[in-house]
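The complex appears here without one of its protein chains, the remainder shown in place.
Here is chain A:
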Amino acid sequence: MYYGLSNFYQNHRRYVKSRDDSQLNGDRSALTSPSKECEPYRTGEGSPIAPCGAIANSLFNDTLQLYHIDSNGTFNEIPLVKKGIAWWTDKHVKFRNPGGNNNLTVAFQGTSKPVNWRKPVFELDPEDPENNGFINEDFIVWMRTAALPTFRKLYRIIQKKPSTTPTLPSGKYVLNVTYNYPVLSFDGRKRMILSTISWMGGKNPFLGIAYITVGSICFFLGVVLLIIHHKYDNRNNSADIPN
């Protein structure tokens, strides 16, 4: 399950620079004095912000829940897995909590939460210490800035059911959105996307169409050039090379 945003320029230069990778790697000194690149989201309420910067500040915080209405009319919640959505290298190398994964409240003492957040970073997922603080996977996915203004990011994974039971049986579904993230002010759009995946990723018609087109053009060009070569080569054989 993906969430998509449109008209959201995560690739703007000032936005992309506005982060502190040392702080996100758990560096203590960077935690208490973040990099200048994070301005104006560097300090708030008199103390340094953790995590600092505009990228972290604009974290996507809507909650999506999917329910299937079965024949009895009961709402069955589809289980959504929130681990495994970020890259392994991001979660284990790039992002580290300062002072280990435990006692995050103590580790983040002296810092304040980003301006637009409701909860501080060590309360992103209090039940799971492997998903709390800087290594929260939603946070990591968001921090990997998109290349284009219309993008989709992985929100949750719906595990494929074993054997023959369909993962999402046909029928009526209800999507419950806890709407926290304002986009109307910049004429943005939000979407929820459900997709199956394969060795080529999700549904990507562009590559298929492009390959077929380019392949046919190359084949056609090959035939045409062969004819031209055959025709003009006979003429060139008798051409005089002027001395």
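Heads up, the rule we're going with is that a residue touches a chain if its C-beta (ideal position, glycine included) is under 8 Å from a C-beta of that chain, and two chains touch if they have at least 3 such contacts; residues count from 1.
Just so it is clear, contacts and distances are computed from a predicted model.
Chemist: For the complex's missing chain, which UniProt name, "Epoxide hydrolase", "SsDNA endodeoxyribonuclease", "ER membrane protein complex subunit 2" or "P-type ATPase C-terminal domain-containing protein"?
Modeler: "P-type ATPase C-terminal domain-containing protein"
Chemist: Using the touch definition up top, pick the residue from A:Ile69, A:Val115, A:Val177 or A:Leu207 that touches the left-out chain.
Modeler: A:Leu207
Chemist: Given that one chain is not shown, which residue among A:Leu31, A:Cys52, A:Ala86 or A:Ala107 touches it?
Modeler: A:Ala86
Chemist: Which listed residue (A:Val16, A:Ile78, A:Leu168 or A:Met192) would be found touching the missing chain in the intact complex?
Modeler: A:Val16
Chemist: With the missing chain put back, which residues of chain A would touch it? List them for me.
Modeler: Against the left-out chain, chain A lists 2, 9-14, 16, 20-22, 25, 27, 35, 84-90, 93-94, 141, 144-154, 157, 195, 197-204, 206-207, 210-211, 214, 218, 221, 225, 228-229, 232-233, 236-243.
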